[in-house]
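Let me begin by handing over the structure; questions about it come next.
What you see is the complex with one protein chain gone and the rest in place.
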Amino acid sequence: MSNYPKPDRAALVEIYRRADLIKQNDEKVIREIKAGRLVTPYYSPRGQEIIPSALSASLTDEDYICTIYRGTHDMLAKGFPLPELWGELAGRVTGSCKGKGGTMHLTYPAKGMMVTTGIVGSSLPIATGLAWAAQLEGKGRVSVAYFGDGAANIGAFHESLNMAGLWKLPAIFVCQNNLYSEHTTFADSTAVERLSQRAAGYGMPGVTVDGNDPEAMFGAAKMAIERARAGEGPTLIEALTYRFNGHVMGDADRYMDKAEKAEAIAADPVPRLRQRLLDAGVAEDEIAGIERANAEAIAAAVEAAYAADLPDVAELKRDVFAHEIA
Amino acid sequence: MSNYPKPDRAALVEIYRRADLIKQNDEKVIREIKAGRLVTPYYSPRGQEIIPSALSASLTDEDYICTIYRGTHDMLAKGFPLPELWGELAGRVTGSCKGKGGTMHLTYPAKGMMVTTGIVGSSLPIATGLAWAAQLEGKGRVSVAYFGDGAANIGAFHESLNMAGLWKLPAIFVCQNNLYSEHTTFADSTAVERLSQRAAGYGMPGVTVDGNDPEAMFGAAKMAIERARAGEGPTLIEALTYRFNGHVMGDADRYMDKAEKAEAIAADPVPRLRQRLLDAGVAEDEIAGIERANAEAIAAAVEAAYAADLPDVAELKRDVFAHEIA
Amino acid sequence: MSETITETKPVTMIQALNMALADAMAEDDRVLVLGEDVGDKQEGGIVGVTKGLSSQFGTGRVKATPISEQAILGAAIGASLAGYKPVAEIMLMNFTTVAMDMIVNHAAKLRFMSGGQTHVPIVIRTMTGAGFGTGGQHGDYFEAWFAHVAGIKVVAPSNPADGYGLMRAAIEDPDPVLFIENMPSYWTPGPAPERGSRVEIGKARIARAGSDVTLVTYSRATNDCLAAAEALAADGIQAEVIDLRTIAPWDRAAVFASVEKTGRAVIVHEAVREHGVGAEIAAELSDAFFGKLKAPVKRIGAAFCPVPFSKPLETAFVPQAAGIEATVRGIL
Partner (left out) sequence: MSETITETKPVTMIQALNMALADAMAEDDRVLVLGEDVGDKQEGGIVGVTKGLSSQFGTGRVKATPISEQAILGAAIGASLAGYKPVAEIMLMNFTTVAMDMIVNHAAKLRFMSGGQTHVPIVIRTMTGAGFGTGGQHGDYFEAWFAHVAGIKVVAPSNPADGYGLMRAAIEDPDPVLFIENMPSYWTPGPAPERGSRVEIGKARIARAGSDVTLVTYSRATNDCLAAAEALAADGIQAEVIDLRTIAPWDRAAVFASVEKTGRAVIVHEAVREHGVGAEIAAELSDAFFGKLKAPVKRIGAAFCPVPFSKPLETAFVPQAAGIEATVRGIL
């Protein structure tokens, strides 16, 4: 991986800005839920911030992503506006989906966030379709499918990778391997040691990378994205990471190995990146400024969301079809 | 593959007996359909006879198979009785399924033929379940899933191989790669050159073998079956072969490469095996005797089928549930 | 090839659909066709609805796929989100069972779940119908499943001209449309469609006018209803046959107007009767016309079992004109 492209200082700072935003946002969601002000199922991406933050550095608003219920990090990394995010989490009309989609279905096509799905594996076939469209259009767009390690064992994964490999689509399949699918470990659900090994079966390169390492993740992602833009076809990236919380908020997480978890949290990638920036000479002030701005933007979005209206029941008849139901 | 177990003379003769039965049976089905005496969709296995004939040499009646619409060869190789086969093809009460299942759903659990399916890919999950049962039971039974090259790209393939690999099930996944799925070539549907390459992604051995070579096929199958019986887990076998006819009888097959087809037919594996037997010193008489016995058995089964009754419409209410519908 | 068809001669459903696809692709280059075998240059697959399309429009827009129904529909959904209008083929209706997630959880719902930000203007073509001895996994009619799901439209033409017009309308529709084709009647010729015509989605057709009873039907069963109506007419019984054409949303106004007139209704479809589309229509009619009907609303569907193989069973499984006729006589 020594031949991977490396992020420059500005890129690293930008990765940190996104990762910190995700981390702070996650902490805020959890606080708001615990305080009873926000009521929603919530799948925390804490611990997985670096993956989409480093990957999104090589994406534009024209590029597509499809992600999953545990996807606020993927969304925020790609620039999902906070007011529309919080409006949606709070079920308000100001939500990007007018409160109709919710936490598991965040969508913002204006910035290429096409689908967030609650069905394991289903981000892949749709992202494959978006990649097909990008190929037909021929403007160099790429399409990213985010999914978990558990999703790598469902049929849709297989069909999508074969189709993408066969058609040489500009797709990047990013498995965020956090070692758990709900209460089941990676080892208990997967017959292969490294998911990237499966790529060979679809005629595409596969790479396993430390997803919590911003440089490695940036490099692997940039390679894959450039490959896709150049018409050379898809890549499977297995990004190793860890889920700091249980599967869903409220989950007792007794099934998680305590030592393994403590170790992962001790190696929290977000403060680790912060330290790396400091070590590289980025001023504490600059970093603090980024963090402050993130905090303020989140706080403002939360307040705006709570102040906004809840949708009218007439919305049940709207957006079912193009024409409102009589 | 030099370390593969080899069939002895008796085994080779027995493989020929089955292959000839399949070939003659196929020719008879086609003649009967052309003559208008038999009315059924028919998916000829001509050209693929050796695969199940060589494999079944290492199976017992206790072992399970699940196969597909193009499966009369798999059935006959495992000992499906001809009268029940023809009864079913002719939709008679003497058919193994009383005429209710038909050509695409031949079933004969008394000899381990558990499911014949018309849904591409679906033989695999069910065979996986039978393998699970065999493992639980612990008596050394194995479970074989037959399927085509086209089926290797559908989700059920992936889920089944992962589960079988993970649980180390006594399953043998046998892909009969005849280079076509309906009117589409293998190359146009598959992102990898050799399907056996996919096995690595499921932690199981994968092997590509000339399915038309009885020794190679016998060896690969025996290895896999013994592995499974010994509790060492599943194997994926890609058996290379060729479909001598179009996908379904009546199919114009203009999409098939003429030269490729002519070459395959010139290398017809059944007469090739016959010649091999002769070369190995098996008497022409013995072979002719086998062929005559096959022909007679088929002819008797056909006549018996035509003489049998068609089912009564009351059958529509039977076998829907355990208890007849009122 | 579509060009060789003269419009004045009768055409088959296969030809009509082929024309519709060719015309739509020629008019709008966002229209794409994908599915198993559709790239086959010679035949366009086993049945040939897509014959000639890959030669005419190229294998970029006419895309042969692996046998991967989830990926086929994912490809269609994704491409539609990006502005294309894909027509995806799921060869037989029974094979929708390997891709229901894509249809039900995504195609039908993305508009609503995104609050109207995205939508999925795809057509899913699929064929079905008993009669060819294909047994229990190749002939089911599952339209009731999809009619039960908000966000997807369901159409099922009974004749080539409607097939053409509905296909053109379905491709232009801003919502996902499931397009059901009956296989055994594919080769039955019928009046040629007017090139460029559209059949509005949601509008039924009075296939035969009558005053004594309303037969509500769609797809191939329309022919059986017409045959029954002929037989009844010999005895002076005038059955009005309504070919729904669109199953969801069904044309309530047309059906209600007819039953208002006749006071009697029989719903006929090839799907299994229990929990079929006939149940919804019967329930609605019985409620709306409470106290005004001259007879109970009857429903006719296939027998409650898988499609059987053996010919006598297969024939008895599917509703036939004689049974329809008898049912009508029973409520007169």
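For clarity, chains are labelled A, B and C in written order, and residue numbers in each chain start from 1.
Here is the rule we go by: contacts are C-beta pairs under 8 Å (C-beta built on N, C-alpha and C of every residue); 3 or more make two chains touch, one makes a residue touch a chain.
Being a predicted model, the structure only gives us computed values, none of them experimental.
Asker: Which residue among B:127, B:152 or B:270 touches the omitted chain?
Answerer: That would be B:127, which touches the missing chain.
Asker: Decide which residue listed in C:86, C:136, C:176 or C:319 touches the omitted chain of the complex.
Answerer: C:136
Asker: Decide which residue listed in B:25, B:143, B:178 or B:294 touches the omitted chain of the complex.
Answerer: In the complete complex, the chain left out is touched by residue B:143.
Asker: Just to verify: which one of A:23, A:46, A:78 or A:92 makes contact with the chain not shown?
Answerer: Checking each option in A:23, A:46, A:78 or A:92, the one touching the absent chain turns out to be A:92.
Asker: Which subunit C residues would touch the chain omitted from the figure, given the whole complex?
Answerer: The missing chain touches subunit C at positions 70, 94-98, 100-101, 103-105, 108-109, 112-113, 135-137, 140, 142, 144-145, 147-151, 248, 271-272, 274-280, 282-283, 286-288, 290, 293, 295-299, 304-306, 308.
Asker: For subunit B, which residues touch the unseen chain?
Answerer: 64, 66, 95-101, 105, 107-110, 114-115, 117-119, 122, 124-134, 136-137, 143, 155-156, 158-160, 162-163, 166-167, 318-322
Asker: Using the touch rule from the top, list residues of subunit A that touch the missing partner.
Answerer: Touch set of subunit A with respect to the missing chain: 39-41, 88, 91-92, 95, 97, 99-105, 117-121, 150-151, 153-156, 181-184, 188-190, 247-248, 251-252, 254-255, 310-311, 313, 315-317, 320, 325.
In this section, only the chains that are shown with their structure count from here on.
Asker: Looking at mean CA positions, which chain is nearest the middle of everything shown?
Answerer: Answer by centroid distance: C.
Asker: Averaging only over C-alpha atoms, locate the centres of subunit A and subunit B and give their separation in whole Å.
Answerer: Comparing mean C-alpha positions, subunit B is 45 Å from subunit A.
Asker: Using CA atom averages as chain centres, what separation in Å is found between subunit B and subunit C?
Answerer: Centre separation, subunit B to subunit C: 36 Å.
Asker: Using mean CA coordinates as chain centres, what's the gap between subunit A and subunit C in Å?
Answerer: Their C-alpha centroids are separated by 40 Å.
Asker: Hey, what residues on subunit B touch two or more of the other chains?
Answerer: Residues 153-156, 188-190 of subunit B each touch two or more of the other chains.
Asker: For subunit C, jot down the residues that touch at least 2 other chains.
Answerer: Residues 65-66, 68-70, 98 of subunit C each touch two or more of the other chains.
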